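Partial complex: the chains shown occupy the same locations as in the complete assembly.
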Amino acid sequence: MSENQQEQGELKRIIEALLFASDSPMSLQQLQAVFPELDAPRKQAIQQAIDSICLDYQSSAIELHQVASGWRFQVKVDMASWVARLFIQKPPKYSRALLETIAIIAYQQPVTRGDIEEIRGVSVSTYMIDTLLDREWVKVDGHKETPGRPALYVTTKQFLDYFNLASLDDMPALQELEALAIAGEMAI
Amino acid sequence: MLSIPEEIPFRAIVDGKPYQELPKDLYIPPEALDVVLETFEGPLDLLLYLIRKQNLDILNIPILQITQQYMQYISIVGELKLELAAEYLLMAALLAEIKSRLLLPRKAEQIEGDEDDPRAVLIRRLQEYERIKNAAEALDELPRLERDIVVATIDTSIVKVQRPKAEVQFQDIVFALQGILKRADQLSHHVITKEPLSVKDRMNQIMKQLDVQPSLLFKMLFTYEEGRPGVVVAFLAILELSKAELVEITQAEPFSELSIRVKNKAKAERV
């Protein structure tokens, strides 16, 4: 084994240990920052280590998965029904109202509360916005320069992490709007 | 604009005048009516339901038919004395407006673009809402933490370093509490502004205004701060009063301002 290969093998084990030990997903940058400044591996080398780890776990019950804020080890989805038996508490269920609200923010961001109300055709409760802010799924990102300067909401990395997504581009595609072609004659 | 056809049952929303029987082409089973407001996310959702239930093409919905079904639906909900959200009334007004516009003869040269077709605006909103509704369903099916995704954890107690704990100043706690108090404050104000708008109350209010001043300009009866739901409630109240022959809507000449006048002072006392 060449010295280089040995070094890469050691780096891989360190990255593996760090990713298992961390409470939250870690980005390449965060992984790099763990090393002494003068001795830090290049990001490319870290990425190589991650790719290699991914391969190692292919047939295992867990996988190294990339979400918005970085990489995390997680139990594979096909094991979910077994793992669920460990937990007594039922997972939270989200109301349609909440899911529609977060979907609007995710797809149309930045949006104001008024924009959300316009699309849903109903008023949006303060409770709902508070719940989303509290879960850190959305945050206020500036204000719209219209009367009242309403807050503009955007989704966060935590939102993507929660839904197992690496970026907004990974969200399910919105269906295309069918073109409106109303005949000149307006039949009743 | 004000000649709303008689068959639109606004009356039932206001005073719950009893129906002899349920409309036959209503697609919602009567026993399900008491849960409808929870079942539907709003007027757009209800309209979509009515359209999809009958396999109608969203791009070519028969406005008259859908309007009638929608009106029947909300009048029955109103009859069951359920608090009907202002948003539902707003949609009723919009449908009535579209219907009445379709009934009006159009000038030949007026070849309207889609944007001017009131149906086009409604259809666009329905499409956009349905898109989000489907997206929300798709989102709900994504694997997610707490339900499908479990993070793999390992024990790190052999690591000797004391993990630093979060540092908190007592000031942080005080700020946090002030944040809650501020929110609670806003919330209580919010409740006041959200007090349901009642057509009946508004009818009384208008009659009181007319007590002081027997003739008022149409536009003076609207409080724009109440937003669209408020405008709709005021509008419905005026229509109701007109229907009950308590007020009279007059116009001095074409396109001049409408005014509202007490029609029968004696009768007005009884409202």
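Letters A and B name the chains as they come in the text, with residue numbers starting at 1 for each one.
Simple rule for what comes next: a contact is a pair of C-beta atoms (placed from the backbone, for glycine too) under 8 Å apart; a residue touches a chain by one contact, two chains touch by 3 or more.
This structure is a prediction, so every number in the text was calculated from the model and none was measured.
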Statement: Counting every copy in the structure file gives the formula A x2, B x1
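As a working rule, only the chains that are shown with their structure count from here on.
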Message: I'd like the Å distance between the centres of chain A and chain B, where a centre is the mean of that chain's Cα atoms.
response: 34
- prompt: Where on chain B is chain A touching in the complex?
  reply: 41-45, 58-60, 62-64, 85, 87, 91, 99, 102-103, 106, 111-112, 114, 117, 119-120, 123-125, 127-129, 131-140, 142-154, 156, 159, 183, 186-187, 190, 194
Message: If we count contacts the way the header does, which residues on chain A are in touch with chain B in the complex?
response: 20-21, 62, 72-75, 77, 80, 83, 91-92, 94, 96-97, 99-100, 102-104, 106-107, 119-123, 126, 130, 161-165, 171-172, 174-175, 177-178, 180-182, 184, 186-188
